[in-house]
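Heads up, one of the protein chains got dropped from this complex, but the rest are sitting where they should.
Letters are used for the chains, namely A, B and C, taken in the order the chains are written, and counting of residues starts over at 1 for each.
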């Protein structure tokens, strides 16, 4: 798969995310791995619904450095962390939906447990609704380095798959390709809306 | 009614279903009866919002066999079952909406009773809001053969009409034509949203 | 105002109503007064989102009679009643939204009281949020003549303005022009959504 076709898919995914309302007020950021040492990350402050392929910056995974003078998104450190921790991951989507924001606050624990939903199978490797998919929830932090360190610590104890929530903030999710990351995002957002509605209905 | 015009209507219905958000993450599957022995079913893993008429496979009703080497949807067995059980049925729509998913979990019994809604009359043969329309709910199962057997057993005791829910999974609904199946889907999804909202409001 | 420009506005309003999802499953019906003796009413079973001006039938207000052999909507009798009772009314919109359907059931009384909302001023003649706008709720009935008689009785005691709800069924609303009827519909649907959400939030 060529880098150009993956970038075109990522731009299309950004437009779809914008239309879904999952990145309001220029929030969120998206990235694509180029190789073992670099990735492309969205420039800060751009509206995701109207991104083009010139709105991405080439960033070094090792130190978040950028070649030209442009400023990458503040949360670049979490994207590069994911690429360093998970060599098979090719794309990362960070979104701000109402459901991800609210559910990560309503759930006071350190993970959101998804169980009993057929849609769990939209997540690669899940075979049955009878299993439980735990989505880690990390407390939000304006210090991205500190947040990245907590994510890395968690990964050493329990390897990350699919994604994680940042409380009151949003979702990071990923996949080997843009298509897989997008399917994981679509599946997880569906599951968040189901889980939020279920909790309302069952007065939990 | 020609098979080509029905297929064109089914493709249009798939696009409408995609726009409604009732088949996220490439989920769901749709089919059309060709004759007493075969039907067309959507190929696995396709986005329903951008399907074309080449994304359907010809499947034998008797044994779910496919002529060429392509893979039909995993749930083909439920589509062919419906065509075997109900000779007058011409189209089957299987969707994954949030409302169908959550309501089929919140309702712990074996059916969802819809009553008091004028919209019940969007279901062929319903004459009044005073009647009760029972929509069967089957527990989800990754073994489609086993699930199909439970659906067939239920049908022998109480013939299926309009459709049924699979718990935490979604809706199967059908009609004599694509237009009728689509109207049943539209009506049922409206009724699910009403019923879910009513339960929230009346704290049931 | 010419009949042709009013009909064009009504067709545009139907497309807008279809896009809003307020007439699912070919439900609802719309009409336009032609003069003191006749009106145009939508033909039965048409999708409101794709109506054209040939989908209206000319109906006599006195007896719901139609000149040609086509079948007007089953609920034509309520449209002609409104034109007979209210000589200044020029357009009637009958819609089936989730909010109108559910709120008219959750409210067990004979009217929905709207109070404290600035948006009440979208209803012609309302000057302040401090007033209370009562929207009558009639129990649903498959006998349209019987329902029409109850509406007429109510009108003699308390004249209809803006519109009324039919329980578990939907809204009838109207105005002197299509534009006014549409603004009343837009305002009332907004108020229904507010009132439904307010009741959920305030656990009433």
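By our rule, contacts are C-beta pairs under 8 Å (C-beta built on N, C-alpha and C of every residue); 3 or more make two chains touch, one makes a residue touch a chain.
Worth saying up front: this structure is predicted, and the values here are computed from it rather than measured.
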{"item": "Shown chains touched by the chain that is not drawn here", "value": "A, C"}
{"item": "Option from C:66, C:144 or C:194 whose C-beta touches the chain left out", "value": "C:194"}
{"item": "Among A:2, A:127 or A:142, the residue in touch with the chain that has been omitted", "value": "A:142"}
{"item": "Where the missing chain touches subunit A, by residue", "value": "24-27, 96, 98-99, 101-103, 105-106, 140, 142, 166-170, 196, 199-200, 203"}
{"item": "Touching residues on subunit C - with respect to the absent chain", "value": "116-119, 122, 127-130, 183, 186-187, 189-190, 193-194, 197-198, 200-203"}
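By our rule, only the chains that are shown with their structure count from here on.
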{"item": "Per-chain CA centroid nearest to the all-protein CA mean", "value": "B"}
{"item": "Gap in Å, rounded to a whole number, between the CA centres of subunit C and subunit A", "value": "45"}
{"item": "Centroid distance [mean C-alpha coordinates] between subunit C and subunit B, Å", "value": "32"}
{"item": "Interface hub residues of subunit A, defined as touching at least two other chains", "value": "none"}
